[in-house]
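Sharing a structure below in structure tokens format, with a few things to ask.
All protein chains but one are shown at their positions in the complex.
Here the chain labels run A, B and C in written order, and each chain numbers its own residues starting at 1.
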Amino acid sequence: MSTLSSSLPLLEQAGPRRWSAGQWSGLVLLLLVAGFALLGPLVIDTDPARQQLARYLETPSLAEPLGFDQLGRSMLARLAHGARLSLSLALLSVLSAAIPGSLIGLLAAWCGGWTERVLAALADAVLALPGLLLVLLLAAFAPGGFWPLYVGISLALWVEYFRVVRAASRILLASPQVEASRLLGFGALYIVRCHLLPALLPRLLTLVRFGLAGAVLAMSALGFVGVGLQPPTPELGVMMIELLPYYREAPWLVASPVLVLFLGLLGLLLLSSQGEAA
Amino acid sequence: MNASLPLDALRVEDLTVWHGQQPLVGGVSFAVPVGGVLSLLGESGSGKSLLAQAIMGNLPASLRATGSISLAGQYSDAADGRSRQSGWGRRIALLPQEPWLALDPTMTVARQVAETYELVSQSAPDQQNESLRRARSQAAASARRALASLGLEAAADKYPFMISGGMAQRVAFLATHAAGAPLMIIDEPTKGLDVDRRGEVLALLQAAQAEGVSLLCITHDVWLARALGGQLAVLQDGAMVEQGSAEALLAQPRHAYTRRLLGADPACWPLPEVRTPRADAAVIAELREISKSFGEQALFAGVSARLHAGEVVAVSGPSGSGKTSLGNILLGLLQPDSGQVLRAPGLPRTAFQKIYQDPAAAFAPSIPLRRSLQDLVRLHGLPWQELEALLERMRIAPALLDRLPRQVSGGELQRIALARVLLMKPALIFADEPTSRLDPLTQQEVMALLVEQARAVGSAVLLVTHDADIVRCVADRRLTLSPAGQSQSQPAH
Amino acid sequence: ALAHGDEAGHAHGDIAHAGKDMLTVVGPWELTGLDPTRSGYMFARMEVLETLLEVDDAGQLQPSVASAWSVSADGLQWRFVLRSGLRYHDGSALTPASILACLQRAQARPGVLRLADIAALRVEGQTLVVVLRRPFGPLPYLLTHYTTQILAPASFDAQGNVVAIIGSGPFRIRSIALPQQFEVERVAGSVSGSGAGSDVGKVVQRARYISVSRAETRTLLVQSGQADLAFSLDPPSIRALQDSPRASLLSAMLPRTTLLKLNAGHPLLADVRVRRAISLCIEREGIARALLRDPDLGATQLFPPSLARWHDAALAPLRTNLQQARSLLDQAGWRPGSDGVRRRDGQRMALNLTTFVDRPELPLIATALQEEMRQIGMAVRVVIGNSSDIPAGHRSGQLQMALAARNYGNLPDPVASLLQDFGPQGGDWGAMGWDNQEVPALLARLAATPADAAAKGNAERARIVALLQEQLPVIPVVWYRQTCAVSRRVRGASIDPFERSYRISSLQWT
Partner (left out) sequence: MDLNRFLSARSGQRLAAALVPRLLQAVLVALLVGTLCFFMTRMLPGDMAYRIAAGRYGYDMVTTEAALAVRDELGLDRPWFMALSEWWSRLLHLDLGVSQVSSQPVLAEIAHQLGPTLRLSLLAMALSLLVGPTLGVLAGLHPGRWLDRATLALSVGLRALPSFLLGLILVLLFSVQLGALPAAGHGDHGGILLPALTLALGLAAVSCRVARDAMVQVRQSAYFAFALTKGLSPAQALARHGLRNVAAPVTAYLGVQLVMLVEGVVLVETIFAWPGIGHALVHAIFGRDVPMIQGTALVLGLMFVLFNALVDAACAFLDPRGRA
């Protein structure tokens, strides 16, 4: 505690920031994961659906660095395809939750009054409908399909952004800095860009980053209750639950999708620790 | 006890503050004797606040200090700020320049003062022997007494966003003062305060001094330096130009800058030539029977006024009487409880502008100044050269614009805010203490510029100022808000 | 590091136990209600409720509430002599009238009693009389099914809903917390009968059943010493428990077969050559080895060896032969297309395979089958849904292929189940759109003969088995083995091959 104030960076430097070691490692991690997800399926030319039952749970070897899964499919190939699908699905659903969620939150804070009340009630209603219920109900329309999961996850997630943005913007919008800009004739867009975003973005990014992991985990939660993507589509979340039973015999199998997610998330968090580290 | 040598409470030797390779404050040396006072006068942006921070040891991370600093005989390297941190509050306390930002937005005013009494104050009885509750209630009582002494009893339970600029100034001062540290550094303790309040602050300072507290007082108020007596130092452009006893120096300034500075005291400003009343000028805005209260606290009632083009109307009244609120009502930023605000028809949306009492709060904190100004220029298709010219007249170096708002001095930011508004050529300017953070010289120039520009463009100016001299020299008319609730409008002269 | 050597040599605190004398049984089944038609089997397994008759491990009928039974010469009138002097757990007598009420109630609800064409149910003194419209040999077996359990009159409310479980077994209910848990205690004086040389002081007096849906959790409960009996363990869990110091494993083949139900009425599947090709592409042993860890479980025919009367050891086993499968499809006119999927007359060989999650191995096997069928040029879409999708799809005719696990030991004599599955219209869990009259006729003949006339009907059975093997209205994939973990705290455990009882009354503390 005594060193609390040791490096009080009351004011920080403007201008171009130099990248810290943490950020570099974050970038490297992120590039690794993204490269694996994007290029992996192209480079690894094993068919992820190709099964050799005789080689079930075979231990990793040089030729197959991650071994084979319970059906004797190449784990590496499945992981690469799964990473591509999961990460893009996660990105898609998080973005399509974050963008409208934040915008609606802004709208509510901006307009206030009735608009705000109605929007808040709507958000409450969505929040009150458990996300899982929503996804399960949607998934029942198209079992194994892609879109119900996507829509469901986005629908369940947007409220998070709505609430956070609304709460923070309400305070910011009442501040003298925004008042000054308004007096000077700046429009909504400018105020959002120059006054709100700089303050909100770090918080939103934290949510987005964890939201990405959350979306993948939501898939695994759905897999857990028996609603997931259609086999044999590899997907990280579903793989986690599918490979769970083998955690004793082949712990590396269930660990590898978790590790991909871990590295991706770590990369994201490290990368954006900009200016926060002293 | 070592009585052999009369120790200095603070001795600064060859202190330099560096921004990279560039010195912002260069090689300053001075000393504050035990129980003595050193007033620091100087040009806005000359490095007074940085000096104070360097002494405390809380310079921003991007700056560093060299030289040496001795606190009550205890020597330390200026670069080694950490070594002085343990003495914060107990041996040395600092009143920061921007009081409003320094107050915790989520805590009531009274508690922020009380906690200094409870946790820091050396005058507080030994807390070991006392129950915590008792200590706490005593601290609360002391805080209320202190608040009352500066006329803040009504604000005790308010949160910082509910109090006026001058009240924030006093609260922050009290919170610092309560620590009872043997050395206090106070950065502009009287800015934005009316005569009565200034007197109260001075009385508090003198009382502290009588108890043996040493003061390093940064100020633009020449009368404060004079009243405090002791030593005086004058800073210009990061360098100490003159130092000596206040009495002598004020009576016979040697350095040309000091002479100019003292000559620029509003009390010595020339009276303007008597202008004919502008009854014929267009009415820009009109207040009709405006009243406003916050909860049970009534600010004013039945205020009526007309603002004509090219006219400077001063609003005066004690701190907390509702000057800022009145301006906000005029600008439509605050709803009056009753009454009407009329705007001349056909004025654009941006015709009414405001110069904020607290300039630091009115800028987007994360946008470099140049960018926000460029955005403004682009938005309204204004000529950038005109802005540069304005800045130059106010002696703001263009290089400053590349910084963030919090990386320039308070006075610099205030001038930039003023330039921003003048550039807009508005029909009405609500100038809320527009020169509160400026040294007299700059103040005079800036005020002249403001009036000149307003007259040239035909802007009406609603000028809030606590300084009767300024009112006398600048304003055409004067609107006084008195706490009793009535207000009257009268000619300025 | 997590996987091995976990239990050995560690001192274990015993906070985990609800009490040292409480036997904890865990299984995946939830109690969906009190009515015998819903969770009656759980109350039977915990020996709370009884049926008129019992069966032994070989499937032979044994007396229970009824001490003797007989059938008239025309096979239309069955008489069951009820034991006297029995009491329900609430102390009331087990009267013939109360039994009759339970059976009449069962007849009015979905359940096995409807399989027999019952004209009347009545009591004559201590005898229950069942009058049939058509002879039905397996009738006594129906009366061993949990849907015909006997409950005390006090179990029902005025509307006839079950509000309490009051039975006549050696254990009575102490408390029930739907849907997860119930606790039983031994009824005083019920110890006498249990095994020779038993130590009365060491028999299990109190037990509870907890529904634990994940196999991993059941295994962990055993490993931590919290559970004493754990059922339905999956192969990885079995591996994990194999050398556990806390528990030993018991296993038995159950007459449950995982099979591919085909819609033989579907244009793509009507040709028996296609069905055979599908059968030929299935690597049964591989699936059994990889997914069940027991290569012997590959189903070479529909009925496992444990159904001794129905398993025909002489039958040519189902094999895997991709070459042959491909040529059969070629012969049937299906030619490989550019995308690897076969086509005939412009039609792609694409089919849906419906399965469900209630049994965790099914989606896995379906995935394996999907890939194997892809190898011979069939595009299969696996649809994982609910078990009811299969009967619903059967009824609507929309079903194409389904993977299900059929329990032929549902009734200890499979004839009744087979009648359901391979009747003239096929069956929800059996044939679909299969145009065959011989099997239904043979089954009808079997049903008409009393079930315990052992030697009779062998010819019919052999013919049915052979026909099914040849025509493949359903394609057997793997058989099933029940594995149960038994804590070393108890001894005397055994597995009931018909999953009727956990036999906790014969368990003893060590």
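The working rule: contacts are C-beta pairs under 8 Å (C-beta built on N, C-alpha and C of every residue); 3 or more make two chains touch, one makes a residue touch a chain.
A quick note: this is a predicted structure, and the numbers were derived from the prediction, not measured.
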item	value
Partners of the unshown chain among those that are drawn	A, B, C
Which of B:69, B:152 or B:181 contacts the chain that the document leaves out	B:181
Contact with the hidden chain (one of C:60, C:84, C:104 or C:180)	C:180
Touching residue (missing chain; options B:7, B:34, B:101 or B:154)	B:101
Those residues of chain A which, in the complete complex, touch the missing chain	1-5, 8-10, 12, 20, 22, 121, 124-125, 127-133, 136-137, 140-141, 156, 159-160, 163-164, 167-168, 170-171, 174, 202-203, 206, 210, 213-214, 217-218, 220-221, 224-226, 237, 240-241, 244, 247, 254, 258-259, 261-262, 265-266, 269-270, 273, 276-278
Absent-chain interface as seen on chain B, which is shown	56, 58, 85, 88-90, 93-94, 96, 98, 101-107, 111, 115-116, 119-120, 159, 161, 172, 175-176, 178-179, 181
Those residues of chain C which, in the complete complex, touch the missing chain	2, 6-7, 10-18, 24, 26, 29-30, 32-33, 35, 37-38, 109-111, 114, 147, 161, 177-181, 208, 210-214, 216-217, 220-221, 223-226, 356, 358-359, 385-389, 391-392, 394-395, 404, 407, 410, 420, 428-429
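Keep in mind that, in the parts below, only the chains that are shown with their structure count from here on.
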item	value
Graph class of chain-chain contacts, one of line, ring, star, complete, other	line
From chain C, the most remote chain by mean C-alpha position	B
Central chain of the complex, centres being mean CA coordinates	A
Averaged-CA centre spacing for the pair chain B and chain A, given as whole angstrom	47
Chain B and chain C, separation of their C-alpha mean positions in angstrom	86
Chain A: positions in contact with at least two other chains	none
Chain A contact footprint on chain C (complex, rising order)	2-4, 215-216, 234, 236-237, 239-240, 283, 286-287, 289-291, 357, 360, 363-364, 366-368, 370-372, 374, 381-385
In the complex with chain A, residue positions of chain B that touch it	58, 60-62, 82, 85, 331, 333, 349-350, 352-354, 356, 358, 361-368, 372, 375-376, 379-380, 402-404, 406-407, 420, 424
Contact footprint of chain B on chain A as seen in their complex	5-15, 175-177, 179-181, 183-186, 190, 194-195, 198-199, 278
